[in-house]
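Here's the structure we're looking at; comments come further down.
Yeah, one chain of the complex is gone here, protein chain that is, but the others are all in their spots.
Naming follows writing order (A and B), and every chain is counted from residue 1.
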Amino acid sequence: MKSDESKCVNCQRCVSLCPTRALKIVKSDCILRENCNWQNDTIREVYKQANSGGVLLSSMGNPKPMPVYWDKMLINASQVTNPPIDPLREPMETKVFLGKKPERIERDKSGNLINNLPAQIELTMPVMFSAMSYGSISYNAHASLARAAEELGIIYNTGEGGLHEDFYKFGKNTIVQVASGRFGVYENYLNAGAAIEIKMGQGAKPGIGGHLPGEKIVGDISRTRMIPEGSDAISPAPHHDIYSIEDLRQLVFSLKEATRYKKPIIVKVAAVHNIAAIASGIARSGADIIAIDGFRGGTGAAPTRIRDNVGIPIELALASVDKRLRDEGIRNNVSLVAGGSIRSAADVVKAIALGADACYIATAALLALGCHLCRTCQSGKCNWGIATQKPELIKRLNPDIGSRRLVNLMTAWKHEIKEIMGGMGINSIEALKGNRLMLRGVGLNEKELEILGISHAGE
Amino acid sequence: MELEGKIRIPSGCAIAAVISREGNPIPGNLISEAMRPMHDRSNGLGGGFAGYGIYPAYKDFYALHIFFDSRSTRKDCEAFIKEHFEIVKAEIIPTEKNRAITDEPIIWRYFVSPLKSTLADLQLDEKEFVVRTVVKINSEMKGAYVFSSGKNMGTFKAVGYPEDIGEYYRLGEYRGYSWTAHGRYPTNTPGWWGGAHPFTLLDYSVVHNGEISSYDANRRFIEMFGYKCTLQTDTEVITYIMDYLLRRQRLSLEEAANVVAAPFWSTIEKNRNIPERDKLIYLRTMFSSLLITGPFSIVLGFEGGLMALNDRLKLRSLVVGEKDDRVFMASEEAAIRTMEPNAENIWAPAGGEPVIVTLGEGVEN
Partner (left out) sequence: MKRIYVNEEWCLGCHLCEYNCAFANSGLKDMVEALKGKPIFPRIHIEGNEKISYAVSCRHCTDPICVKSCIAGAISNKDGVIVVDKNKCVGCMTCILVCPYGALALNENGVMQKCELCTRNSDGTPACVKGCPNNAIVFEER
């Protein structure tokens, strides 16, 4: 048996399947001469570009050693003055409703409360699977996400590739996305889901559109995207009908009209420098939910330089948006969803305590489906049947297994969230939302603490 | 050490309350004495009382009770009040020297009425204007602290044990239709008078035993509506929540209780009464950030009544008893027995179920 190290992407498929654990993938010691400034990868990228003359492409989230603020925040627990609550003995609630909350109650003539809540998304736990299009991931990956979302009572997101006809039946667990390419968008699609998401940006590539090459637009994908076979699917960087906030407002209300005000509208934006001001504008645009995607969020393909250098961490973006909306008294106009590398139940708890209503996860969901984070999605040859459209690879992902593993993962996280909440003496997730006293920073400077709105450990 | 407001101070406590359903006068020393058997639930770092119906002669005026740290602060504060209020009476609150009570601030009360012209200028209703003034003085005027601002009611609080504080303020000389009391066991405080409880806003007063785990979620939400949690205490935030729900949103007491101690979703789903179930779902969804978790037992005092409420798991003790026209509430039965040795129908209300007593009506549970 021979192997060609130049082709190995370290997907670990061979390692995982070998019944005798006889294989391991090791780092080649054939590297360029060590140099702290000109590192191996940097030099290789120069060679690559010198060969090709092209923009470098990458996939999944930013791998650079940037600060991960989740890991610099610690969670509180009760001792003596108030009791921790045992989730095995007492109810521990994780249900959330996402959507706008009216300013005032209303009563009918006989004094009964009128339900004046606009449409809401109901989730059994504050986690949703975030947008991954059919095209960027496989039919079986979508089937796994949809089935798991239904079983869990949460939501998955179509991404911008339209909704495959087989998945309309999962409508109440689906967010349908309207992105700049408007692929697959028509009346039934808009009405098929539990909510509609306008994708303004993505954490992995803020300010950048998307491009699915024509050779991938075949069969079901062409039908679902509603574009001819073989034509390139180009998502422009901006929505060409949204050049300003008032245009966004028009699209929000167009979508609401099209769905008779029965669907909450989510506006998804990448975390960029003036995210607080952007969010404030969106909160006044009629949107019901703002989804913020941090710079470590994943992608099926993004220009390397954009992915690694544009945008800001979700922790800081979330904290400043939540604060700004509260300062302006409009936090109740919208729910906040945080995404962009939420890796564990602890990250979820920290995000909620910073002020999120719920979290979006995608990379973690793909890991559950088998992804080993080899970061070569852009090749379309995903060995795990996820980020590929090759039939022989797609079939490697059996949705029976995929959906079960997703359900397992979310069930495990839910247990952990309950344990952590119980430790804090909190028995309902809404009492954790924005509860920043439950967080302390370690190794953060004054400015970082100020932006996060938390004290340092020991204070 | 830092004052309340600079740092969050958890505390355990004792609470007690009494009301005459028929509005008969009850002397203040009754409630003061009730705190004596619960001495060990406090640690001498704070206590206080709120009495309702105690200022019948000035019932149309807001009674501002204010602590001052110096004469000059008082002068400045008085000048500030005079800009927007008519002061019909200003006096030192009578006290009696007590060996256990030291470091007293200057304690005054003012019976005031907002100037019509100011209200018209600001397009505010009277109560909202009083609230804003109180918040302004407490957050911006160093050394002045308004600790009571309702009509025909007053709060009396200090650093010390509650029974000593009752004597210090000569509570036996006041008659009210209802009283609430608090003895504090803070885990860490320099002993600041303003930090003692009850905490009040307008005629709402709250005495509270517990440490709520939802504090910062509640605080950051309620502060969107103009409240400033300057003390960082549970009692303060609970008072603001009650003011917001009852006065601003005009919820009923039961509805407010269903917000702050909302039934569990599993309980709501089991409710066969569909309109009732939908109402509970609505209230929980609409005011999700005002759910209070963690242990608490509170007595909310308001014009014309009292409401006792436990957290939904009942993590703190609270008992209720009755005798003739009087209803008693306390952390311990001993306190009730001190007020009325022959109290009847003593029961421990279930977690999340409010006990509401109003003048002229029965006990709702």
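Of note:
Criterion: a residue touches a chain if its C-beta (ideal position, glycine included) is under 8 Å from a C-beta of that chain, and two chains touch if they have at least 3 such contacts.
The structure presented is a predicted model; accordingly, all values stated were derived computationally and were not measured.
Considering the complete complex, the chain that is not shown touches A.
The missing chain, though absent from the display, is touched by one residue of A:M66, A:L88, A:I401 or A:V442; that residue is A:I401.
Where chain A meets the missing chain, the touching residues are 16-17, 19-20, 22, 392, 395-396, 398, 400-401.
Here is the rule we go by: only the chains that are shown with their structure count from here on.
Partner chain B is touched in their complex by these residues of chain A: 78, 81-83, 85, 90-91, 93, 95-97, 101-102, 104-105, 112-113, 115, 117, 120, 326, 329, 331-332, 355, 424-428, 430-438. On the chain B side of its complex with chain A, the touching residues are 8, 10-12, 187, 210-218, 220-221, 223-225, 249-251, 255, 262, 264-266, 275, 278-279, 282-289, 291-295, 312-313, 315.
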